[in-house]
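For reference, the structure I am asking about is given below.
A single protein chain has been omitted from the complex, and every remaining protein chain is retained in its original position.
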């Protein structure tokens, strides 16, 4: 009997506010393929949030689509991507980038992160036409190891890319938990200066589906919709994505009645109490949009989990900074906990090891009760063994 | 002021039963990537409906994805597709098939349909290794011109494909209106014998999104999920698609109370009265699942529209057989009707012509009132000019 | 017993001057991959001949390579090629262009030639992101039907391309016979103004192998060698191509002794007498390089053949203008001539026809005797039937 799955942050279907917004549309008609008013408005909200009025915004269904459409749009056939070995495109997209014709040059990152030095080493190695030409740097935020870049780190990478004529693409499948991490001093406003293009994830932050591609570099904007269509990533009912992102990013009006209405609508399962957004709380607390509130909640749940695990004496593969944490468990405890919880292991061949790094992921829907229950079970399990 | 859009059958978001089904899930957890129980059950329902227990079923977000994943999975690099010039892959998918490396060999179809003769001519022309090798035949049902194949026609094509070692793929973006057409004697049960693979469309028949790939030919099943993932077509929250297709294909229990309950839930906008499924009607009428009911309704609306237009004396580009009809209007009437209705023209350069073929599409959500209103407006417009 | 093959202009291995030039190198060492001095010098000779000092020159082994490397270098993934249905890339390169991801939009040409009107029709049809974007126009010279563009025709196409932001690529597999045709008023000097890029064929004009890519448009030059290497088209011993093109394009010094030496070296099989370049003739006649001399000879042989066939009363599929001619023969004569000559038929299903268009190709090595023999045999055959 499984009590809960910590396998990922997309185990629950969709935040009810999005479902409600869809429901309100009824059989109203709209333009197809993302040319509807909802998508237009959602794009405006995102540009406002990023303080990037000149950006181009496009909504896609999933993250692999985001990466493959962006990269195949940007690169000529002989140009390649630099990424960490742990980068999602390098390992978990079934060769999606290579299937569009491009090599990924991987380096061993530091806690899932690239550095200027790692990038420059690759550039220097690739000196003539017998090798691919590095042209785009792929980073993730939060990374696949749950870590975040600091502003200084990302500025250094950004400068390095400019020096070497490399585009910088940020995979923001978990941008919400990344930017809302206590360990991250980068804000939404910094992004336009730092990267050429990114996608900002909805799927892992409460949406049923949806990722928003944000192109800052004007030279990468031309004909982008052609690429979306060609790769099968243009949703006929694009309005569904527009409404999703409208719901995630709309600014809450600072009137008492509105905010109260909102709070009373809030589902208990969201557990927003955890980050102080209680039912009936006053207006000023509602400056945060749904996107940030959900990310903050997921992080808070992960921090509680991490704190509890640390107190039980376990160490971590990487510093817990967002909603993915990687405690290292003795194999006996690991086996016991697998009986009642779902989660992934990290690496392979863990059957033969004494210690197994596992990945626990919290989401917008994880409750403090679930976290507390897991910690109790882990404590009990530790004592028995 | 636009009264209604007849541009396509995906102008309305989603049938409320699907939304309700999603809503009932709440924050219940499920496996990712289509491995959840809803998807499993939806696959069973489809296999039952098609009487194809051995088929492989996969759910994708959109139709272009369906075509490109299927075709790139099936063909070796030098193998090509035979399709009508009007085929969706040939004109309106931005070279999606070519982007996976395959040529499409187009022929001028007959009312949007292929014939064995047309196929064989292509096969005969391609005789050696200096030319691509035709290996897959692409047909649509309903076709891009709203027409349907008869059983005899499709059996002939199927036999022709087997003779020439060609796979037969059916684009069923509008399979519901196709099979439910009064002009079509093919049933769901015939399909497994006729084609190697198809996809069955949800987007154009009430779903927010979703197409179901059905692979009948066992030799085409191997590793299909790898292809889905590689092309960015594997939805993280695949359960959303599973629930969608469960809702569309679930069999209505033959108990009075159930059926009545169902009927009373039915939204007015669905206008099911049009095909005789009235509120309070008796049990036997409810053997149809939602998928067929919505398709029948869309066809009925189109037939009413076509009948009215014929009575006003206009001819058609192709016989109205499904929910896409192509009346030919004098340019003055066309211009007038454009002021209050949205629809597409067929072909190009219509500004210079006397007569303009237009495409009117009805959907599950089109009401008799809208149809009646359009006919009145058209009549009035005809009299004035 | 076959007397001669008129199947194509690459049935004989190589002109002896090229073989001699290779032989003179012995075991001298050179840089690999086309960075040798011979290639450098050959590039200079071509630039001089084309009066295009800024052009970029690259040597490849074959014509399909030329087309696929150029096109895949120039286009973004959603961009397409416009070509005649008879265009080599459209029919006889086994989908090589599609294999690099690009659609070819074909139109029915006029005697194998495109026109501005045909190009513009395609551009107008492709108006939005649901269709590919036409971006490069492919023409051949001489065409696949043996015809040539006039300067006025090509200037009109060139202007049309500039107006519509289309690149113009010329497949010059038979540029020698094209430009040296009596029907062509375009010279080598015009090309830089007319097209963005071309390749100039050696294989069909005396070389063992080798095509020279000439890029005039500076924006298409970047990183071209990467593309050559990536597509497997960079020859390790590029010097072999350099020496080939040096031999074909080197200017004959205007000293008596040189020219005489050259003439006496000339193999009898080359039959240069046909265009007036006789052994022992005076210096001034040797302003032509080997490339033009071989092309002129091939054309002369074709003209003799065409004249004789016309005199026998047969008509032609297209006006004989270069070294490919297309007489139309009664099926009985066709069958008889096939017994002693090799040649290709044009089109298909000729078994069922009364008249069969055939293709006769002459080359640098075709002799007047062979031409005379064929005409006698055809005359005899006509009389018998």
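For clarity, chains are labelled A, B and C in written order, and residue numbers in each chain start from 1.
We take it that contacts are C-beta pairs under 8 Å (C-beta built on N, C-alpha and C of every residue); 3 or more make two chains touch, one makes a residue touch a chain.
What you are looking at is a predicted structure, and each value in this text was computed from that prediction instead of being measured.
Only one of the listed residues, C:11, C:332 or C:382, touches the absent chain: C:11.
Which of C:34, C:77 or C:95 touches the hidden chain is settled by the complete complex: it is C:95. Shown as candidates are A:9, A:36, A:129 or A:196; the residue that touches the absent chain is A:129. Even with one chain removed from view, chain B keeps its contact list with that chain: residues 33, 72-73, 76-78, 100-101, 129-130, 132-133, 223, 225-230, 234. Within chain A, the residues in touch with the undisplayed chain are 77-78, 80, 91-95, 98-104, 124-125, 129-132, 348-349. Against the chain not shown here, chain C presents residues 4-5, 7-8, 10-14, 16, 19, 22-23, 25-32, 61-65, 67-69, 93-96, 99-100, 203-204, 208-209, 226, 229-237, 239-240, 267, 269, 365.
Here, only the chains that are shown with their structure count from here on.
Chain centres here are C-alpha means, and the one lying farthest from chain B is C. Measuring from the average of all protein CA coordinates, the nearest chain centre is that of B. Per-chain CA centroids place chain A at a distance of 34 Å from chain B.
Distance from the chain A centre to the chain C centre is 55 Å, each centre being the mean of its Cα atoms. With centres taken as mean Cα positions, chain C sits 47 Å from chain B.
For chain A, residues touching at least two other chains, in rising order: 226, 229-230, 234.
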